[in-house]
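Missing here: one protein chain of the complex. Every other protein chain is in place.
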Amino acid sequence: MAKARGRVIFEEDLCKGCGLCVSVCPTKIISLDNSTINAKGYHPAIVIEMDKCIGCANCAMMCPDVVITVERY
Amino acid sequence: MRKVLMKGNEAIGAAAIEAGCKYFFGYPITPQSELPEYMARELPKIGGVFLQAESEIAAINMVYGAAGSGVRVMTSSSSPGMALKQEGISYMAGAELPCVIVNIMRGGPGLGGIQPSQTDYFQATRGGGNGDYRLVVLAPADVQELVDLIIEGFDIADQYRNPVMILGDGMIGQMMEPVEFKEPKKRDLPEKDWATTGTEGKRKPNIINSLYLAPEELEKHNIKLQAKYREIKEKEVKVQSYNIEDGDVVIAAYGTTSRIVKTAISQLEREGYKVGLIRPITLWPYPYEEFQKINDECKGILTVEMNNGQMIDDVKIAVEGKYPVYFYGRTGGMVPTPDEIVKKVKEIHGGEI
Partner (left out) sequence: MTVVFEKTKGLTDVQTHYCPGCTHGIVHRLVGEALEELGVLDKAIGVAPVGCAVLAYNYFNCDMHEAAHGRAPAVATGIKRVRPENFVFTYQGDGDLASIGTAEIVHVAHRGEKISTIFINNAIYGMTGGQMAPTTLIGQKATTAPLGRDEAHSGKPIKMSELLATIDGAKFVERVTVTTPGHVRKAKKAIKECFKLQIEGKGFGIVEVLSTCPTNWGLTPEESLRWLEENMIPYYPLGSFKRPKEDD
């Protein structure tokens, strides 16, 4: 069986950098980007190794600001 | 149309139904309980809703919700209960919602008594709740006028999107008089396209609200409210006057007190005195201009109220120091007699007829 593959899209400028998505990602691919400050003045959540995303939507479940869209392949 | 004999409190209910009001939220308190009792009997028959709330606070907030949903709705209470309703009244004034609120006044302060009084004039006309707002305050003197003002009151409320208060007292609530139900003058009433009815997917959400966190927005909202109040002042003043061009003394009185004053005036006229009367029907907007028509030779204005002097402030504003202003009042549920008023007028008059 092929491994589930997913993709998450963050609306970075709406992120408040709370990190709740970071803590629930089973593949640990989300981090807060300390090198960037978004339009709201926060370090936004980003994903670097997108190929490891399994599309589980845990991050979206916990995001209080509904900034995440989740796709699955 | 044929006249029917009705008790004031029940006539209010009948008039409200006549005006198309099908919803009533209230809480029992003497001396107005015949009104919610009447509504409890009658509204279910026409597919309306009477609901006895857990408190006056809840009742007025139910009215707030119902008015926001775009229907004609009423509540009633008596003085201490009306004090509790002030929160919701202020919110409705802020959110610009139409409704009719009836206060059948009793004596205060505190729990006071259950007999008639006019001690809530300040509360009604100066705003018992927080913020810079106005209610249209209507003060009927007899049961027929009570019926007329209830019916017109719903139109005024809808026209201006503003709460209207009917300020009566225990006497008018309890007395029985013949009444007929007449069509009010036709008004061009706006669509209630602001009401919360569910979007049905056809429009953007409607929001009923009195919160404006940005000071410039709240100021703008207040300026808009004040413009509305100015329009009401220009168009809605109601007053009845008698012999003010000729009276040596002019009495100012409203509601049931004005009827006692009329009896006193008849008695004085039989004795050769010339006495005028100004009877404000709208307590807000107040008929200040009517006082400008009083003759220059008038010796003084006597304000008669069933309290310790509240409307007298408006009378003083109205006469701008041109005439001395006197007061006669009974309170605590005591009702002034014509003889007491006659005696006071003679004192002001000073003798020579």
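Going in written order, the chains are labelled A and B, and every chain counts its residues from 1.
The rule is simple: a contact is a pair of C-beta atoms (placed from the backbone, for glycine too) under 8 Å apart; a residue touches a chain by one contact, two chains touch by 3 or more.
From a predicted model like this one, the values you see are computed outputs, not experimental measurements.
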Absent-chain contact - pick from B:111, B:211 or B:317: B:211
Contact with the hidden chain (one of B:39, B:73 or B:261): B:73
Residue of B:38, B:64 or B:284 touching the missing chain in the full complex: B:64
Residue numbers in subunit B that touch the chain omitted from display: 23, 25, 49, 51, 53-55, 57-59, 61-69, 71, 73, 87-88, 91, 95, 196-201, 205-211
Missing-partner contacts on subunit A, residue numbers: 6-7, 14, 16-20, 23-24, 40, 42, 55, 57-58, 60-66, 68-73
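To be clear about the criterion, only the chains that are shown with their structure count from here on.
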Subunit A and subunit B: spacing of chain centres that average the CA atoms, whole Å: 60
